[in-house]
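Below is the structure I would like to discuss, written out as structure tokens.
The complex appears here minus one protein chain, its other protein chains still in place.
On to chain A.
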Amino acid sequence: MEFEAIIGLEVHAELSTKTKIYCGCTTEFGGEQNTHCCPVCMGLPGALPVLNKEVVTYAMKAGLALNCEINKETYMARKNYFYPDCPKNYQITQDETPLCKNGYIEITTEEGTKKIGIQRIHIEEDAGKALHREDGTYVDFNRSGVPLIEIVSKPDMRTAQEAKMYLENLKAILQYTEVSDCKMEEGSLRCDANVSVRPKGSTEFGVKTEIKNMNSFKAVEKAIEYEIKRQIEAINRGEKIVQETRRWDEAKGETVVMRSKEEAHDYRYFPEPDMVYLVVDDEWINNVKSTLPELPDKKRARYISEYGLPEYDASILTSSKALAAFFEDTVKEGASPKDASNWIMGEVLRTLNDREMSIEDIKVQPKHLSKLIELINNGTITGTIAKKVFKDMFETGDDPEKIVNEKGMVQISDENAIRDIVNKVLDENPQSVEDFKNGKTKAMGFVVGQVMKASKGKANPQLVNKLVEEELQKR
């Protein structure tokens, strides 16, 4: 029997607001333990939560960028559970009335563009962090009350690759809108997956499992692939899939049971009585709308139509907001889109990859990259030299003109000077002259290479070609 998988994702993203969701404490990452806290986020007796308006603005921004409807009247709800990192032993979240609903993200599959539905986006608070040490367990409440949005997709994905694409696009949109920095390593982006399988063609859903503890997009992809395979094999063995929560074990490369449905919590949700209804008016929504930047999809289309870039290049350049900005700034400084794209897709990304760095960390300024391109185009330096200059720029962040001048890398275009070098090389290589005369044109390439080498790459390549041929003919 042929099966198809049904995948839905629940993503938690930390919002980039300066202060926490229900108090004025900073959201800054790190800091000495329990220093970013107050009576409210510590759940002290008598303390009350007050909703941070910025959190609502940020969440709406995400919702609008993800094509959602905004719920104009919503209320916060309490989710009750006991856990030491949860200071009130309830989380203030949203239940029946999420702030945003019914959106979608587009992904590009082999069959074309596919819309993955977004069921809801709601706002909530993060918990503290339990630290297990030899002498006991401690809790750090610096993260307690950090604002999160939970983005719940519809079960519209069919393969692990689609899930990964959905996540990549989602991350790009959240970064473009500056709603979240999406740093998985700092926990500001987390993802759980719901996976089930069913016979292809069936319209009913199979029993789903929830997978947790995936710490990278790659892990999400691998875990889903594993889980699909596990479920299909189990069904083929005649077993029943049980509704349960499973944990991805990265080291073993498999999902293992965390808890069964019977052990699932009854969270006893009810409307948060310490807060009033959250009412959002059109003016607020329109203000947020007006701050939305150009989103990746639109930008990609524009790069193709306006700049004439190939789809692949446009996709790469728009994959992160910072990279797109670097590209656009380089173009703004005068470089042609084609040249800028070639350099960024080539030397820039290659060097960043080699160093395991991201575009945010680069020292090279767009105006300097643009100048470098100009130096090649106006004949000041050769392409070979340009690569050397770029290496210097990458290390120091210096102006390429300064590097070229200081290191004497200006291209030699003086015919007599080059002719002298050519003749010197020919004198030293009589065999090549002989070979050339015997019709071996390959010998010419060797001579050109030797001349370039002797000029330390500075000789104008076109002139070298022309003069080598001339001088060889003369001999």
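Operating definition for what follows: contacts are C-beta pairs under 8 Å (C-beta built on N, C-alpha and C of every residue); 3 or more make two chains touch, one makes a residue touch a chain; residues count from 1.
Going forward, contacts and distances are computed from a predicted model.
K.L.:
Not counting the visible chains, the remaining one has a UniProt entry; which protein name from "Binding-protein-dependent transport systems inner membrane component", "Glutamyl-tRNA(Gln) amidotransferase subunit A", "Nitrate/sulfonate/bicarbonate ABC transporter permease" or "Carbon monoxide dehydrogenase medium chain" does it give?
P.N.:
UniProt lists the chain left out of the view as "Glutamyl-tRNA(Gln) amidotransferase subunit A".
K.L.:
For a quick check of understanding: of A:Met275, A:Leu349 or A:Val433, which residue touches the chain that isn't displayed?
P.N.:
Counting the whole complex, the residue in contact with the absent chain is A:Met275.
K.L.:
Looking at A:Ile6, A:Val139, A:Ile241 or A:Met258, which residue reaches the missing chain?
P.N.:
Missing-chain contact among the listed residues: A:Val139.
K.L.:
Name every residue on chain A in touch with the hidden partner chain.
P.N.:
Counting over the whole complex, chain A touches the hidden chain at residues 39, 42-51, 78, 80, 82, 84, 87-90, 137, 139, 266, 268, 270, 273-276.
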